[in-house]
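The other protein chains are all here in position, but one chain of the complex has been omitted.
Then we have subunit A:
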Amino acid sequence: MSTATSISSKGPKKTFGQWFAATGWRHLIGVALCIYAAFPLLYVLSASLNPNGTLLSSNGFFSTIGLESYEKLFANEQRPFAAWFANTMFIGLTTAAASVLLGALAAYSFSRMRFKGRRFGLVSLLVVQIFPQLLAVVAIFILLTTLGDVYPALGIDNQIALIMVYLGGALGVNTYLMYGFFNTVPIEIDEAAKIDGAGHARIFFTMILRLVAPILAVVGLLSFISTTSDFVIASVVLVSPENQTLAVGLYSYVSEEFTSNWSVFAAGAVLAAIPVMALFLFLQKYIVGGLTAGAGK
């Protein structure tokens, strides 16, 4: 400490040693952390900008820059990336919106009404939530095959069918998160509205939904993220390439022509990750609250 040099000229005088002992070493860890966290992401970005395309040539970090891989990505007709992207957005957004609505309806009734079987309902939701849907993927596949013989729109290789399957999982996961939040909205608000002559539906749609908007955002986002990153059910239900989602399509990119098409895959990965990451960072504040309330990754 005696040999330490003073590095700060402004503010209270501190030696380098003192600074290091107090917060400096934390910065050291912070820098290491940033490298660990961000490096693979920078690597994908650099690989996607590498026009050469192979896995080996992607190791040169940002050595060459070009957008050819992005052009190739959209030009490939066997692997219609644009369709995957649109499908994923359609399936993800529809499922998220419907999950929020279904979950909010259920949470409202559990939070505001007292009825026979309410406790049973809450407990069974908790129990159902334990068993993730993907465990029953075989049964889902066979059920949809059977349904598809009668109604092609609800069969294998149909996105509506996939959305309906996802909605089956909506109540279990979301109702709990919402139920807790609904309970924090004072019931006096409902009562005041009732006295003013508002009915239950008006109270729910015009008042409560606004007050619980943060949890709606969290549930919508979590549902969107889990839907768009689902591989198991989507890969079983969606068969033809033009119907598939990003998770299924990008996996086929890698599993079939791993090393030669690497930069094209990386370009796809970058584009696929951007909307999710943007949403996530944008709504970060809300999510952190929701996460600690019981969502997991």
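FYI, contacts are C-beta pairs under 8 Å (C-beta built on N, C-alpha and C of every residue); 3 or more make two chains touch, one makes a residue touch a chain; residues count from 1.
Everything below uses one rule, namely that contacts and distances are computed from a predicted model.
Per its UniProt record, the hidden chain corresponds to "Maltose/maltodextrin transport system permease protein" from the list "Molybdopterin synthase subunit MoaD", "Maltose/maltodextrin transport system permease protein", "histidine kinase" or "NADH-quinone oxidoreductase subunit E". Taking the complete complex into account, A:L33 is the one of A:L33, A:I160 or A:A213 that touches the chain left out. Within the whole complex, the absent chain has one touching residue among A:L49, A:L73, A:I140 or A:L238, and that is A:I140. Which of A:L49, A:A170, A:V212 or A:V264 touches the hidden chain is settled by the complete complex: it is A:A170. Which of A:L73, A:A96, A:L238 or A:A272 touches the hidden chain is settled by the complete complex: it is A:A272.
Touching the omitted chain from subunit A are residues 22-23, 26-27, 29-30, 33-34, 36-38, 40-41, 43-44, 47, 54-56, 58-59, 101-103, 105-106, 108-109, 113, 115, 118-119, 121-123, 126-128, 130-143, 146-147, 149-151, 164-165, 167-172, 175, 194, 197-204, 225, 228-229, 231-232, 235-236, 247, 250-251, 254-255, 258-259, 262, 265-266, 269, 272-273, 276-277, 280-281, 284, 288, 291-292, 294, 296-297.
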